[in-house]
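Left out: one protein chain. Kept in place: all the others.
For subunit A:
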């Protein structure tokens, strides 16, 4: 359902030619869309899949022009898979997948542009860079900021966006979510726009970043 164009193209080729070297190809074309794709895709076992797909040296024909290690692209965009997982409840995967698909459709309806880059951009805009941890040390509570990994940032961004989209008008989750994502992307970069008023997700990000900035003196401490 969410196969990349590359995967769809691969399926049309005869089976013998399907295993093309895609190390730079699919990974590259998708990676240019955003840093989050390339990392989530490695976390999702993309690299594991590629190492599993490399045939043993004995089985490879000496005259073969195919490279020894072949990267097979994932069947589904990892970010969409993750978004579906976040929307899912009580194991109802199909329902969540329908919501994701319709959200992309609504984004396209609102903007007449490809929806996936808009989704990525919205998540990149909302994702916080740091998280504040508080620790009791010597009788005082010490707050210090720590950097977040890509997956943590994406998870928090999606959580905030899903919470914030409930304040939008629209009968279904997909409509509200699409409106929220489009508003997030449109607001960033516009001069004279107060981001806190555009979305509650931006407001949360501001709060977290301001708190981290206030406690930047403790940044190099740990545990």
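In this text, a residue touches a chain if its C-beta (ideal position, glycine included) is under 8 Å from a C-beta of that chain, and two chains touch if they have at least 3 such contacts; residues count from 1.
Here is the rule we go by: contacts and distances are computed from a predicted model.
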The chain dropped from view, which UniProt name applies: "Exosome complex component RRP46", "ATP synthase F1 gamma", "37S ribosomal protein mrp10, mitochondrial" or "Origin recognition complex subunit 5"?
"37S ribosomal protein mrp10, mitochondrial"
Using the document's definition of touch, tell me which of A:70, A:162 or A:188 contacts the absent chain.
A:188
Write down which of A:173, A:200 or A:219 is the residue touching the left-out chain.
A:219
Could you list which residues of subunit A touch the chain missing from the display?
35, 39, 125, 129-130, 145-150, 188-189, 195, 205-206, 209-210, 212-213, 216, 219-223
